[in-house]
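The complex is shown incomplete by one protein chain, all other protein chains being positioned as in the whole.
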Amino acid sequence: MFNFPMTPPAASNFAGEHDALFYAITFLAVLFTLIVSFLVVFFALKYRRGTKADRSRPMYENLALELSWIIIPTILGLAFFGWGTKVYIDMRTPPKDAMEIFVIGKQWMWHVQHPNGVRENNTLHVPMGKPVKLTMISQDVIHAFYIPAFRVQYMVVPGRYTQMWFTPTKKGEYHLFCNMYCGTQHSEMGGRVVVLDPREYADWLANNGSKPQTLTVAQAGEKIFNKVGCNNCHGGADNQRAPSLAGIYGKTRVMTDGARYIADETYLREAILRPSNKITKGYINSMSAYEGQLTEEEVVSLLAYIKSGANPAASEPAMSSALAAKESRISEGTAGNYVGAMQFNSQRADATPTKRGNKMNAVGAMAAEKVGDQ
Amino acid sequence: MASITHPGHGDGHHGAHDEHHGPGGVFHQYIDLEQQNDSYIVGMWTFLVTEVMFFGALFLIYGLYRYAYSQDWFLAHEHLDYVMGGVNTFNLLVSSLFMALAVRAAQLKDRKVVLRLLGGVMVCAAIFMVIKYFEYTGKFHENLYPGPTFTKNAEILHGANLNKAQMFFGLYFAMTGLHGVHVVVGMLIIGKLMHMWWKKNPMVTEDYIPTELVGLYWHFVDLVWIFLYPLFYLMPRPDALAAHASGGGGH
Partner (left out) sequence: MSTTVTTPIGGLDGSPKVEQNYLTNGHTLKSWLLTTDHKRIAILYLISITFFFGLGGAFAGLIRYELIAPAGNVLESETYNKVFSAHGIIMVFLFLVAVIPATLGNFLLPMMIGARDLAFPRLNLLSWYLFNAGGALVLAALVNGGVDTGWTFYTPYSSLYSNTNVSLAITGIFLAGFASITTGMNFIVTVHKMRAPGMTWFRLPLFVWANYATAVVMILGTPVVAITLLCVVFERTFKLPIFSPELGGDPVLFQHLFWFYSHPAVYIMILPAFGVISELITNFSRKRVFGYHFIAFSSLAIAFLGFLVWGHHMFVSSQSMYQSIVFSLITYLLAVPSAIKIFNWTATMYKGNIRLDAPMIYAIAFMGLFTVGGVTGLHLATVSTDIHLTATYFIVAHFHYVMVGGTITAFLGGLHFWWPKMTGRLYNESVAKWNAVLVFVGFNLTFFPQFVMGFMGMPRRYHYYYFAPEFQPYHLMSSAGATALGLGFAVPIFYLVKSLFTGEKAGANPWGAHGLEWETQSPPITVNFETVPIVTDEVYDFDPVGEHEELMAKLAGAKS
């Protein structure tokens, strides 16, 4: 056997830090195991019944000994805890300039959407040397997005966004696994992560011509924003009915009950789907809930639009004629239920009898589209 | 050797592998009645600890969701009939009083009074279940049972988000339902206890501990309801809604 690797490839900024820590803990673990094994075997032989070893003054209690093997492991443990936590905090703190890629998991494939609207399934292309932030959500059960070569992994949960980030450091192709058991084809819900150098990545994005060029995520969000009618209330400036959403992302919002929230993805998502839960100070609970009305793609697109600094004051969205033409094509089959930039399927959610019944409206559309994708 | 064995007490019932208790109602594994009673009491409290953990998980789930969805839950809860719930609360409190008095009567070995008081407990428990029955059927008629048939009419829930209202009613049925099961089990146990008193079984007439153990269980069942009632029937109006009401705005 042939090819006998014992370590995973190291291809991200975390790989070095992770491996240093891993080997340090392993060293401690091996040392500890060797000490115990050696003593046990040594005593078992030396004090075997009938050997002529010195057994005088046997010892049954020794406080100094007990304290030393309580305190030394505790100190070592705390040291490793501190080191591990430092690395962990890095792993959970994406840099501000990280490029954001959306990932949507569903039984049993990954949909990836790049900022400019290019999308791919079960493959993730990333540029080398640039921090990448993945914002992930699941449409059905819990999945986990796992790239061993990058030493990163995080669960992809229905109903909430999770994030992780990394900076690829080595060109090549690496495994992508779903690492949270998700049903029959769990073991095949994976693919490749391809690290390109930045120019190749740019080319790849530009020449992704086999698929029709689409709107960027934010542009798609803008279309939905107007289509659904968000712009009826949320204008360029705060008005009586609703606050403006221009530049809202990342701001602190004050609620009627005095609570304060940062307007991050999760907050905004809830504000769209379940607006009555948190009412901004100075407004009344008048917005209807969009839960079940929007697919996860649509919500993702809306968020991208809002984050891009949504300024619906300009009532005519600046859209190229090409895009406008595309719009008419899309809206043909959709009967008013516009399915975001990812154009998975134009069927309506309620027209998709899946095996499990149409439990989640938002998922329905995605489940049906699987047929079309494969 | 680590220990020396020599004749101890407990003569008279060792070697007995029969299940029947010896003189004085002591089972063969115990040295004397005191040890038996101590064991019973520790056992009962241990059991109640497991019950607390059992309901505790549900209360935790309730607490988290209520915190997250306080407004919708408030609106949904207004649909519950706090009068019915209140009557039931009073009813269970009275049953607890009867139970406490029954234990006292058992200590005094007053068989007739014990039987009468336990009968009172049974009546209260039965009334509780009847009222629950009417509450449940009311909810079923209004399609407030979670699932695909859940009402689409937000008006009867005062405009609550129907999904959140479903979660509210889901926990309502889960928690009050499990409590109801405990009430029924309690009635069976009290019935058995009454039967033993009726038959003048020395295990209960000579010793009040079995009666007290049943009492402990019954008080626990009451106590769970004492928490359930305010949590489900008597929610305070969330601030956001209060502001909404005073703002006078409509939809």
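A few notes on this one:
Which chain is which? They are A and B, in the order written, and residues in each are numbered from 1.
Everything below uses one rule, namely that a residue touches a chain if its C-beta (ideal position, glycine included) is under 8 Å from a C-beta of that chain, and two chains touch if they have at least 3 such contacts.
Predicted, not measured: the structure shown is a model, and the values here were computed from it.
Shown chains touched by the missing chain in the whole complex: A, B. Only one of the listed residues, B:L117, B:L144 or B:M167, touches the absent chain: B:M167. Residues of subunit B that touch the chain left out of the display are 1-10, 14-17, 19, 27-31, 35, 38-39, 42-43, 46-47, 49-51, 53-58, 60-61, 64-65, 68-69, 146-148, 163-164, 166-167, 170-171, 173-174. Contact residues of subunit A toward the unshown chain are 1, 3-8, 14, 17-18, 21-22, 25-26, 28-30, 32-33, 36-37, 39-41, 43-44, 47-50, 53-56, 58-62, 65-66, 69-70, 73-74, 77-78, 80-81, 83-85, 87-89, 91-92, 107, 140-142, 144, 146, 148-149, 151-155, 157-160, 162, 175, 177-188, 190, 274, 291-292, 355-356, 359-363.
Assume only the chains that are shown with their structure count from here on.
Rounded to whole angstrom units, the spacing between the C-alpha centres of subunit A and subunit B is 44. For subunit A in complex with subunit B, the touching residues are 255-258, 274, 276-277, 279, 284-286, 289, 291. Looking at the complex, you find that subunit B touches subunit A at residues 68-69, 71-72, 161, 163-164, 238-240, 243-244, 247, 249, 251.
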